[in-house]
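I am attaching a structure below and will ask some questions about it afterwards.
In this view, the complex is presented without one of its protein chains, the others remaining in place.
Which chain is which? They are A, B and C, in the order written, and residues in each are numbered from 1.
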Amino acid sequence: MRHSSGPACRAWAAHRVRPLNALVAQFLRDWRIALRSRHEMTTPLMFFAVVVMLFPLAISPEPEQLAAIAPGVIWVLALLASLLSLEGLFKRDFSDGSLEQMVLSAEPLFLAVVGKLLAHWCAASLPLVIFAPIAALALSLPLEALSTLLASLLLGTPTVACLGAVGAALTVSLGRGGMLLALIVMPLYIPVLIFGTSATSFAVAGLSVAGPLAWLAVLAGLSLTLAPFAVSAAIRMACEE
Amino acid sequence: MSELSTPSNPRVLSSMPLCRAIGLRCERGGRELFSDLSFTLDRGVMLELRGPNGSGKSTLLRALAGLYPDVDGEIDTCDLAYFGHRGGLSPTLTVAENLAWFSGLAGTTADDVPGLLRRVGVPYPNRPLSELSAGQQRRVGLARLMMTGERKPLWLLDEPLTALDSAGEALVGELIDEHLACGGGVVCATHQDLPVVPGLRIELGH
Amino acid sequence: MSNQLSGLDRVFVELGEWLCGFGDGACMSGYGAYVWLSVLVTVVAIAINIWLPIRARRRWLARQRDEHELRAAQASGDRADA
Partner (left out) sequence: MGMLKTFWHRLGSPPWMYGIARPWMWGFGVLAAVLIPAGLIWGLFIAPPDYQQSDAFRIIYVHVPTAILAQSCYLMIGIAGFVHLVWRMKLADVVLQEALVIGASLTALALITGSVWGRPMWGTWWEWDARTTSMLILLFLYFGIYALREAIPRPDSRARASALLAVVGLINIPIIKYSVEWWRTLHQPSTFSMVEQPKMPAEMYLPLLVLVLGFYAFMGAVLLARIRVELLNRESGSSWAQAEARRLLSS
């Protein structure tokens, strides 16, 4: 079937207001929803805290051993926590029809998707980054490495949010997409995990952290520009039921 | 709402048709819903889709909206607003926030929201949507249609009269009349009779 | 190779020696077991990959045959009723 928006109504679209209106409107909407359903922001944090506590009990309380695994543990848990928050990213909008309205918006879907991703990042990843120092202290990560850990988390989580959003959009129309989402998205997280953990362990070892952080920035740039297109395509597919 | 074209100053509009469908054919679950369906919707005309449940009315509407690709044939439409069973409003937000979001998506400004809400009979901009009744939520959906009417000349309405009282049905009639007067077009799938006389009528599923 | 041989390694070592009994082509200076195992696994995988489409094709044909007979039976049934 060929479906196209014909030139019929160019006369109507004369008065565009502010092109970024869609992005800001979508961001504000999702940010308000995230604030209102606060449990969706705190659950990933609780999960993060509880599981961080398990490691000293499981492996050993000695600071040296904990410090060695601290970057890896924090980063792996940040990825797992992001999976929890991704589950509900599109599920609610899909069920109450908002996703359809996004697809049918006069403004390009790309803008709304970027707005939604930014809101998801602020609601899901920022609390993690704010909570990470406490987890780092709990795992006796050397203090000089803390700033690098935060930098790597800040640079890495946009990529995690964007790639996760692609997986979430692909599995939104499936009832129980949880495990499938993890299987689809985890292999794509590997580069972020590698560069994130090595940036922090470089800092622990006192080496220069410019390399891995630069790579994280490259990945963030790539995913922020490319992923919204994939997410838009996936959302259109989900709505075509 | 000044930019919105109101009945008092319908602007001169090109005569291009709003929606053209050629040779539409759809099969669902092995059963043929409709075949070789063609029509052209010009400005100021309402197309009414009639037919029993499961005759493909909603499927045709979703196909026109581009939300259902499994339809053979050619569809050419302009920007459109889809008013389906699922209201597309999020319950945790207030009415005003929902409308602000829609105006952002449609790229228009929504300055006179209280006036709009009074018009559709739900004058509580700051009340969360979850506290409103189903009929009131449908009315907020109608407010959404009115607000984006300027950018989206074609309205696709899927049984707009459900959950609406008699005053609501009259409201729907008024809105459709206004929209048609401003040079918009409406495709409406319905069971009850609409207070508006349809320019075109298609029977499905016989 | 590590001296304390685990169960699996002992199997490979003995297999290697047994293979060496068949001349150096099979012995591969002691590594015969590993080489021939991987070759065997590859050949089995190739065989499975070849066999799968053939089986799928046979199944499709069988289904067509059943449908064919069903239609023929119905046709003759209708003729009988008429």
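One rule holds in what follows: a residue touches a chain if its C-beta (ideal position, glycine included) is under 8 Å from a C-beta of that chain, and two chains touch if they have at least 3 such contacts.
Just so it is clear, the model here is predicted, and its values are computed rather than measured.
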Pick out which of A:Ile130, A:Ala210 or A:Leu226 touches the chain that's been left out of the picture. A:Leu226
Mind listing the chain A residues that contact the chain we can't see here? 163, 166, 170-171, 173-174, 177, 180, 183-184, 186-188, 190-191, 194-195, 198, 215, 219, 222, 226, 230, 233-234, 237-238, 240-241
Using the touch rule from the top, list residues of chain C that touch the missing partner. 1-2, 9, 12, 25, 28-32, 34-35, 37-39, 41-42, 45-46, 48-50, 52-54, 56-57, 60-61, 63-65, 68
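Here is the rule we go by: only the chains that are shown with their structure count from here on.
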How many angstrom lie between the centres of chain B and chain C, each centre taken as the mean Cα position? 59
Chain A to chain C: how many Å between their CA centres? 44
Approximately how many whole Å separate the CA-defined centres of chain A and chain B? 35
Give me the residue numbers in chain A that touch at least two other chains, ranges are fine. none
Can you list the chain C residues in contact with two or more other chains? none
Residues of chain A that touch chain B when the two form their complex: 1-13, 15-17, 19, 21-22, 24-26, 28-29, 32-33, 36-37, 92-93, 95-98, 100-107, 112, 239-241
For chain B, which residues count as touching chain A in their complex? 3, 11, 13-14, 16-18, 20, 63, 65-82, 84-93, 97, 100-109, 148, 150-154
